[in-house]
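Left out: one protein chain. Kept in place: all the others.
By letter and in written order, the chains are A, B and C; residue numbering begins at 1 in each of them.
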């Protein structure tokens, strides 16, 4: 397996014309351990080996040792995607400036079979795609708009309009670039949110590249622990816990009563169609191998 | 039930000479809802009522609407406790300055029956107490030290030593005061960490007062959701989930095999005495009403 | 003069279709004073009156007491402007989501006489405007682009494309809305940067409205001090100071020598055309009523 040093500077392609690559970094799994040991002192030095200590820290939310590692990326992403990215406030950022320089001449294009449908159940997600014949039409309209936007942008520059104003009607799909520097703890938090299935497909692609191709190599022990305790963890609410305990101990009626009390089931014990929380519970039951007793 | 306005300015006593009280606040459950609705737009306006929306936000980690509420406390706490408090970096702080003013003439005292034992199992906690006869001796020694420290402090001031230097040997138990201002999201994060049983008893007392007596009145819907989805939630790791699924579906041997693979049980299937992770799993099994198959 | 309470909720119009209005606030000049007094203790209580104390804090960079005030705005601004706004990381934000709701049907329009020229001297600024006949042509092209973009956006929605993807080619000039909450210290920092003449005209309009129409009413003593010590302050570098001292004491040749040493003047004592630092110094000399000796 390659180490991080093998891929410093190497761009990982994302979307049609984007990328993410490591520029520099500081620390690794060992720096996490070193920091934890100053906190936990000599007492812990002997007993715990590195892997166990990192897993302990991750499991119990001792986050400060993970802040001792720092990484700097060079990112190229559509502005629309960058708008979401920049919402994470704990990073250091220098973005390509279209006040000082001409805007990058590239906008994210959508293939005929890549126009995602609005789903009714989950307001956020968009999984299935539009029929590619219609999609083809949408893509060609997109293409026309990109051309016109760029034409108008360059026209303004030719007439001497300032760059800061000429850019005002560029499409959100226009690519931008940035240096983005962040510590490991806050990077993992970013990944928790942006590798999630509810995150928008575009930013998820960047997050997956960062997580699976970069962090996994940079801090393999931390990455493993993060997977076990965050990415693949199952969070049971107080309510979930109560219902599952009744189901496990065979008290199906009590389980139903609790679900009714909390408004997950209707008074007659039927599943409340609108309840997202009920659906989430049902998915958790499936994961744990428990039969859903109310359908 | 009293509302928050009834308790603005009212000090809640904590420890022997500390307190916490609300000085001012901005927003409430409604401000959370209002902020969520600008994000989620008109679509959500009709369907979801306030309580459901707040619970949805809390359950899915949509934290920004909770940042729209702000609260300012006046706190009096021992410096040793304040040292932990101030580690939370997302708050605004003005602390009583012993450079400009004479140090507060009060130090936290320990009663004869309140000297907590060092526990061996949990390095952090300290539950049981020392025999109160020995405790009495310790308390009287403490008293002597407090007196000498103060005497020496005042002696220095009398000889004209600067306050900033005179204070250098005050005991960590000396009380200090501060204004502490924080948004609701970050306050809940503080409470998650400091109401936890692993937090030190002293700061836990402050956190409990803030949570149970203040936030519960300030934003009751948020508080309820926070209890259900954070304080009383049960987090299952990937490993926990796999083992529990096998146990529920009756595959006890498979469950054991997984536990052995991950190093929780010894090769022979016996419980590994040193494994904290195993003990944590056993507590989760108990909570869910599942028999521990390996003891 | 109106107080802040008179204008809570009242939108101040900015640009052609934007606004900024106060939704809620906490604290005022008195809260700054109250916080300072807990830090500075009893000693200061008697001597200093509020205004003097606030001016002292501002002059000496004692910033924490200003963090005790908090204000929440409702903002409507073009996305291009918001992209700059959001770079200030110390605020709480909830932005209108075009994933959940249809994008606002409004884009910032430019009048024929409002197309600013790119200046050659100052890379950032854009002061003079393009001839309005050409400007008229640019505005009508802009109009056509806005129409086409919106048409294509709505077309996508009609064909069932997800909102999160349909928005990808909206122009940066599209209006968005947000709640923006920030403490007074960080707000003043924002104003220092965004009321500055080097800030882009659009965001400067918002900053001016916030500063002159809102903060001036909210915390008038703080606002006055901020004007005296920040907005209208003159910062002299080590080099400026050395040169000015020589000029004041009549040593014009020594002043020139220093300027040559630091590379502001050429070896022959003539002004270096490319030097921005020299031009900045000359402006400072003018402000102080000192004749520039090298032109």
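To be clear about the criterion, contacts are C-beta pairs under 8 Å (C-beta built on N, C-alpha and C of every residue); 3 or more make two chains touch, one makes a residue touch a chain.
Not measured: the values here are computed from a predicted model.
Q: Pick from B:170, B:195 or B:290: which residue touches the chain that isn't shown?
A: Looking across B:170, B:195 or B:290, the contact with the absent chain belongs to B:170.
Q: Can you work out which residue in A:67, A:142, A:202 or A:246 touches the chain that's missing from view?
A: With A:67, A:142, A:202 or A:246 as choices, the missing chain is touched by A:67.
Q: For the chain left off this view, which of B:134, B:197 or B:286 is in contact with it?
A: Within the whole complex, the residue contacting the unshown chain is B:134.
Q: If the hidden chain were put back, which residues of chain C would touch it?
A: So the residues of chain C touching the missing chain come out as 40, 43-44, 47, 55-56, 59-61, 123, 193, 198, 227-229, 232-241, 244-245, 248-249, 274, 276-277, 280, 287-290.
Q: Could you pull out which residues of chain A are in touch with the chain that's been left out?
A: 24-27, 31, 34-36, 38-44, 64-65, 67-68, 70, 72, 74, 92-97, 100-102, 177-179, 181, 183
Q: Touching the missing chain, which residues of chain B?
A: Output for chain B: 78-80, 83, 86-87, 89-90, 93, 99-100, 107-108, 110, 115-119, 123-124, 126, 130, 134, 138, 141-142, 145-146, 148-149, 152, 155-157, 159-165, 167-173, 200.
Please note the rule applied: only the chains that are shown with their structure count from here on.
Q: For chain B, which other chain has the most distant CA centre?
A: The most remote chain is C.
Q: Give, as an integer number of Å, the spacing between the C-alpha centres of chain B and chain A.
A: 28
Q: How many angstrom lie between the centres of chain A and chain C, each centre taken as the mean Cα position?
A: Between these chains, centre-to-centre, one finds 32 Å.
Q: Between chain B and chain C, what is the gap in Å from one C-alpha centre to the other?
A: 39
Q: Do you know which chain C residues sit against two or more other chains?
A: 93, 100 - these are the residues of chain C that touch more than one other chain.
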